[in-house]
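Just one protein chain is left out here, and the rest sit where they should.
Think of it as A and B in the order they're written, each chain with its own count starting at 1.
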Amino acid sequence: MAGLELRQLRKSYGKVEVIKGVDLTIEHGEFVVFVGPSGCGKSTLLRMIAGLEDITGGELVIGDKVVNAVEPRDRGIAMVFQSYALYPHMTVYDNVGFGLKLARTPKEVRDQKIREAARILQMEHLLDRKPSQLSGGQRQRVAIGRAIVRQPEVFLFDEPLSNLDAALRVDMRMEISKLHSELDATMIYVTHDQVEAMTLADKIVVLDGGVVQQVGSPIELYKHPANLFVAGFIGSPKMNFVEVNADKIVGETVHVSGPDVVGVPVALPAGKVHPGDKLTLGVRPHDLVVAPSGAIVGRVGLVERLGNETIVNLELPSGASWLAVLDGDQALKRGESLALDVDPAKALLFDANGLAVAAG
Amino acid sequence: MKKRTSILGGAAAIAATFVVFVIPFIFIILMAFKDRQQSALRDFSLPTGFHFWENVVEVVKTRNWMMITAFINSSIITVVSVTLLVIFAAMVGYVLARRKTRWNGLIEFLVLAGLMVPPAVVPTIWLLQGLQLFGTLHGMILIEVAYNLPFSIILYRAFVATIPRDLDEAAIIDGARPLDVFFRIVLPLLWPVTVTNIVVQSVGIFNDFTNPLYYLPGNANATVQLTLYNFQSQFSTAYNLLFTNILLITIPPLLVFMFFNRQIVAGMTAGAVKG
Partner (left out) sequence: MSASTMAGSPNRAETRAIKRSPYPGWFFTPAAIIYSVLFLVPTFASLYFSLTRWTLFDSEFIGLENFAQFLREPFLIKGLINTVIYAAVTSGLKVVVGLLLAVMLTSQIVGRGYLRSVIFFPVLVSTVGVGITFTVLMHPTQGMINETLALFGIAGPGWLTDPNLALYSVALVDVWKGVGLATVIYIAGLVAIPQDYYEAARIDGATPWQNFWYVTLPLCRPATSTVITLSFIGGLRTFDLIWAMTKGGPGFASDTIASVIYKQYQAGFYGLSTAGNVVLFILIALLVVPLTMFLNRKQGHE
């Protein structure tokens, strides 16, 4: 059974360190998504696992073996590339069977495996075509088929859906998810799209600047982001932030105020913050509700009325702009004043270092 | 209006290029059809009889069938050296394009130097003699490979850069070893530039005069370009035979031109633009 363990994994290109000591444990059968902004090192980390990049420091364990110096073909992995990387001069059949051929698999076994993979992916009718005769979605299937026939312990995906149009992307997302439950393999999936991460993952790894920011299930990350970066990255639309100071502490509630808000209550165990502490208040747009006596008051800017919900741009006194997603249709006018409130249990606080002041 | 000028201009251009570029070839053909007496006049007259076939036979038989030997020699040199060139240059161009090391600068410098620096003739002869390769087909083949490698490497390197690296990596993940990646994935995809290389280099090597002159002396080793000196002497040149000979050795490039015109042009311009 192949879980993975990354121990202080590092990668430098010359003097530039792009992966700065990543520790991570992946259980067998997990669907893990690496997510983060472009350039944060997701692909590099994935390629280190694949064996396409040398590891500068630390240890990589697949199954129960340190594989730092093991060739990619012996790591029990398969990879699906963003560009699909289908061999243009081979038919789909040969593309899928190339790895088996290299492994000198007998012809009949090979044929059977190729057809089995084609059946799973419903592409039996494509086997005789060349990649240039396929649509984007079909190429994607072939690329996945090529991974499946190798029966790897670990599947690696590098932004596999980013070259597809939106509708197809949703279909393929479900397909990959289905594949995961059928194949009983570990999958590591790289994306910069946090929606993809939220929908696919058992476990999300948020990366920024070559450092793991947080590891957890999608809902954990959504509800309890470890720091400002994760809070801002996970969830759409983005979380609203504002600078505040702790005012007074009443039992398990902290009241915070700042140039833009006055006396917003936040639920927090006693002793975590002290009056006068500099903090950042974070509130998700969906957690804001209209309340005439609300603590957050601003001027209405752009209003998007979608029927089932209303997206409001709120300009706070200091000029900062917040977004609120309000339930139902709200007939708001540009320029009018609007007061909002937030459930104290859903408001988040971050300390001066950007770390979450944990509610748990 | 515009159309008429383009037709008039076209007609003028066709006439001018006909005189400048086509007439010399017609002259060659006419001469090859004449008998010795008429050809001695060296004018643009029509042949008085059909002597082409007897000219061909005589050219071929001259000097103990030297023409046949020469065609065989030239073919061997061309085929073998182009084969080696293609494989070795593709290997260099591939690794050069894919792998960035501190040697790349030096290698690229040597490649460019090879395009510019004239070979040092006598030291090469001295060296070939030392290696027992002077005056042998083997030696000649290796010389052609050495002298033409830089151009082929440049062609290949530029083309390898257009093949996505993802393909190599997909193959590596699929279990391909370095030789598998090169021979099963990259080399097949280099086919267009390989055709270009084959065509351009075979024409060049087949037409090479200078290097066989220096490195492959002796009638037994004659190459086709050297056969041209069979019918020239200071006093009585057999012009009909001379031009028949020219015509015969022009046939291979002509065939190549008819079948591979586009690849030649592409290759020569690509190589030139990079060089």
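Simple rule for what comes next: a contact is a pair of C-beta atoms (placed from the backbone, for glycine too) under 8 Å apart; a residue touches a chain by one contact, two chains touch by 3 or more.
What you are looking at is a predicted structure, and each value in this text was computed from that prediction instead of being measured.
Undergrad: Which residue from B:28, B:137 or B:195 sits in contact with the chain not drawn here?
TA: Residue touching the chain left out of view: B:28.
Undergrad: One chain is left out of this view; which of A:66, A:109 or A:174 touches it in the full complex?
TA: Reading the full complex, the residue touching the unseen chain is A:66.
Undergrad: Which parts of subunit B are in contact with the chain that was left out?
TA: 2, 6-7, 9-11, 13-14, 17-18, 20-22, 24, 27-28, 41-44, 84, 87-89, 91-92, 94-95, 98-99, 101, 107, 110, 114-129, 131, 142-143, 145-147, 149, 153, 168, 172, 178, 181-182, 203, 207, 209-210, 213-214, 224-225, 228, 232, 239, 242-243, 246, 249-250, 253-254, 256-257, 261, 264-265, 268-269, 272-273, 275
The rule is short, and it goes like this: only the chains that are shown with their structure count from here on.
Undergrad: How many angstrom between the C-alpha centroids of subunit B and subunit A?
TA: Chain centres of subunit A and subunit B, defined by C-alpha means, are spaced 58 Å apart.
Undergrad: Where on subunit B does subunit A make contact in their complex?
TA: So the residues of subunit B in touch with subunit A come to 164, 166-167, 169-176, 180, 184-185, 188-189.
Undergrad: Sort out for me which residues of subunit A touch subunit B in the complex.
TA: Contact set of subunit A toward subunit B: 50-52, 72-73, 77-79, 81-83, 85-89, 98-99, 102-103, 146, 150.
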